[in-house]
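For this depiction, one protein chain was excluded, whereas all remaining protein chains were kept in their positions.
Here the chain labels run A, B, C, D and E in written order, and each chain numbers its own residues starting at 1.
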Amino acid sequence: MDDKWLTSLNTEDAQAGYELAIKLSRMGVKYTQPSDEIRKKIRPIYEENAENLIASSQVIATNFQTVAAANNYWK
Amino acid sequence: MDDKWLTSLNTEDAQAGYELAIKLSRMGVKYTQPSDEIRKKIRPIYEENAENLIASSQVIATNFQTVAAANNYWK
Amino acid sequence: MDDKWLTSLNTEDAQAGYELAIKLSRMGVKYTQPSDEIRKKIRPIYEENAENLIASSQVIATNFQTVAAANNYWK
Amino acid sequence: MDDKWLTSLNTEDAQAGYELAIKLSRMGVKYTQPSDEIRKKIRPIYEENAENLIASSQVIATNFQTVAAANNYWK
Amino acid sequence: MDDKWLTSLNTEDAQAGYELAIKLSRMGVKYTQPSDEIRKKIRPIYEENAENLIASSQVIATNFQTVAAANNYWK
Partner (left out) sequence: MDDKWLTSLNTEDAQAGYELAIKLSRMGVKYTQPSDEIRKKIRPIYEENAENLIASSQVIATNFQTVAAANNYWK
């Protein structure tokens, strides 16, 4: 991927960290399936599918562990 | 998301930490599927599905690791 | 949830810690599906399903990581 | 469970630690489905199922993280 | 595998670390299925499958935890 989308894991507060975790999770999908068109086609399927939504929240939780540790838990 | 829903990972005790982990897990679903209406439609499906319930508990467990570490395990 | 079910992550020994991890895993299901009646209906399904049993053990393993760290591995 | 099956996370070496992780993984199944008879009935199903075997190895990997950390990686 | 594909977990910045995590995730698939031909055949299937894409992002998230820790979170 050519453009710079991640410069640091530091965030201002915990919520911004959670939102960075969401971005990281989406980038994992984007690198695996780079076509905007195909991802747009798939989105309405998984967005209404309970299993997919829970799995998405699992990926976010895993990335949030990383971001939270990087920020020393915003202590 | 406009509103502030997460100000800190600190909680008073372990149970409050577990409940924060639940909130984090639900927010992962909410960010992925922002429509209240659709989430309300899906809820009765996964709430009676063993696999979905176990997967939900898995997401909570992952977020609880983060919250527990942030609170130094309420030692 | 009104009642206090988790006061501390400290346990006497590793086995008690593992049993606390089981409790945490079940509470994740209970918070997601609070109805005793529905959970009771679902239980016989997943308790005889290999995939669900392995997934349950996965949740317990994740929570056990947290409890074990909280107890400094009962060293 | 009445009997004592876990007294410590310490093991002599890494392989014994891996084998303890297997035991922990099996105990997660046993606590969820305490009937020896039913587990015996289910076993041949998941033991020949690729997905279940991989999922079992995932649970073991998670428990091995805990056991390895408890033993300071047998350094 | 004969060739050297991983010399270090150190990366210049967080984005390069994320991209190394992607590489690690793909190598896990490649070691399990070494045939380029078969992997090429499978790719279009999982690249359009929401569940597979989310699962891929989960593997990347797990490897990113390792790479991020190795780099002390690029602090």
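Rule of thumb we're sticking to: contacts are C-beta pairs under 8 Å (C-beta built on N, C-alpha and C of every residue); 3 or more make two chains touch, one makes a residue touch a chain.
Bear in mind that the values here come from a model prediction, so they are computed numbers and not experimental data.
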Visible chains that the absent chain touches, using the contact criterion stated earlier: D, E
Chain D, residues in touch with the chain not shown (by the definition above): 13-15, 18-19, 22, 47-51, 53-58, 60-62, 64-65, 68-69, 73-75
Chain E residues touching the omitted chain (full complex): 1, 4-10, 24-29, 31-33, 38, 41-42, 45-46, 49, 51-52, 55-56, 58-59, 62-63, 65-66, 69-70
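Everything that follows uses one rule, which is that only the chains that are shown with their structure count from here on.
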Chains in simultaneous contact with chain A and chain E: none
Chain A onto chain B, rotation angle from CA fit, given as a multiple of 5 degrees: 60
Centroid spacing, where centroids are CA-atom means, of chain B and chain D in whole angstrom: 27
Centroid distance [mean C-alpha coordinates] between chain C and chain B, Å: 15
Per-residue overlap in chain C, given as positions that touch at least 2 other chains: 49, 51, 55-56, 58, 62, 65, 69
Overall pattern in which the protein chains touch one another (line/ring/star/complete/other): line
Which chain pairs touch, all of them: A-B, A-E, B-C, C-D
